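All protein chains but one are shown at their positions in the complex.
Right, subunit A next:
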Amino acid sequence: MDIKNQEKLHTDLLTMNMGPQHPATHGVLRVEIKTDSEIIAEAIPHLGYLHRCKEKHSENLDYRGIIPYTDRMDYLAAMNMEHGYCLAIEKMLGTEVPKRAEYIRVMMAEMQRIASHLMFFGTYAIDLGAFSPFLYAFQDREFILRIFEELSGARLLYNYIWVGGVWNDINDSQLKRIEKFMVELEENVKKYHSLVGENAIFIGRTANVGVLTKDQVYDYGATGPMLRGSGIDWDLRKTRPYSIYEEFDFNTVVGVGAKGTVGDCWDRYYVRVFEIFESIKIVRQCLDGIEEGPIMGKVPKVLKVPKGEIYLRTECPRGELGYHIISDGTKTPYRVKVKSSCFTHVSMLGEMAPGQMIADFVATIGSIDIVLGEVDR
């Protein structure tokens, strides 16, 4: 055979496994990729390595005992997970939550969102080869975790938001510390954005990579920053306000394709980082509006939720989280189905991957910001 005549050479796609122990897949995600040298022809995500039967466990637990399990779904945004679950149960019970508890809840949820986005910022920089932004982001995240630890007693899996209110009260010195920290954080995040987001190398790695058009995100049902990154103005806190979100004045951040096309990795990065500023706004309004009062509503000692079902969704750092709870009137729920946003987003990898270089694929996985605990539950 004539080697110079390349067209007659037999070539084939190479099948490879990326993960489950690959550092760039953020946990235990295995992606089966078929490649032609550096270019990906097909990517199939395989899930289930972190499956812990959360939904089945819930059927055998009382309503309060499920809260620690919801923490363990998205362990980087445990407050938001608890918040959604408690809102659903309260709606079924018809419990009225005291105003102070609502303010504390929203404040905690927004601080958790900041912590989660800082974590995204750090790990995404690591994915693209920059190490020090990770350490800076952790420095700020540490303060938030410290406040959470003082309030709830744990750093990651809080069990802080309870059905009817919150566990512990927040005191004035903690409120002052948060207020002081928010000023610091605003400056820091601006600094971090100029360090990473405006960097020419970072823009070169992320702009025009992993583009998702409006139609694609609609088809797959993407939510959260993935949806807003593609230029769709949809935020549940704004469009379908739950808890006391309608009282607050903030904007939704929407990707506009500032460095490339709309819906690329840079846009998703931009949405997340600038959501931190919006969350800071909400936390400040909470600090102004918080009032004295009780932190627990009237909840019976043994929780028996009336017969019926509910679907309630909340806006979490990674997208919409939905709880479908069916109660048969006993101490334990009949079914607790969780609709996770990350699960949807992982399935979009197959849509984005074909034609990408492997290095760009790593950037794409990072921009989705998945937590495998929430994908598999």
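A few points about this structure:
Simple rule for what comes next: a residue touches a chain if its C-beta (ideal position, glycine included) is under 8 Å from a C-beta of that chain, and two chains touch if they have at least 3 such contacts; residues count from 1.
Rule of thumb we're sticking to: contacts and distances are computed from a predicted model.
Name of the non-displayed chain as stated in its UniProt record, restricted to "Heme exporter protein B", "4-aminobutyrate aminotransferase", "Sugar ABC transporter permease" or "4Fe-4S ferredoxin-type domain-containing protein": "4Fe-4S ferredoxin-type domain-containing protein". Touching the missing chain, out of A:Q139, A:T213 or A:T330, is residue A:Q139. Of the candidate positions A:I39, A:I244, A:L287 or A:I326, contact with the hidden chain is made by A:I39.
Interface with the hidden chain, as seen from subunit A, comprises residues 7, 9-13, 36, 39, 41, 61-62, 64-69, 71, 132, 136, 139, 142, 149-150, 152-154, 157, 159, 167-168, 191, 194-196, 198-201, 208-209, 354-357, 360.
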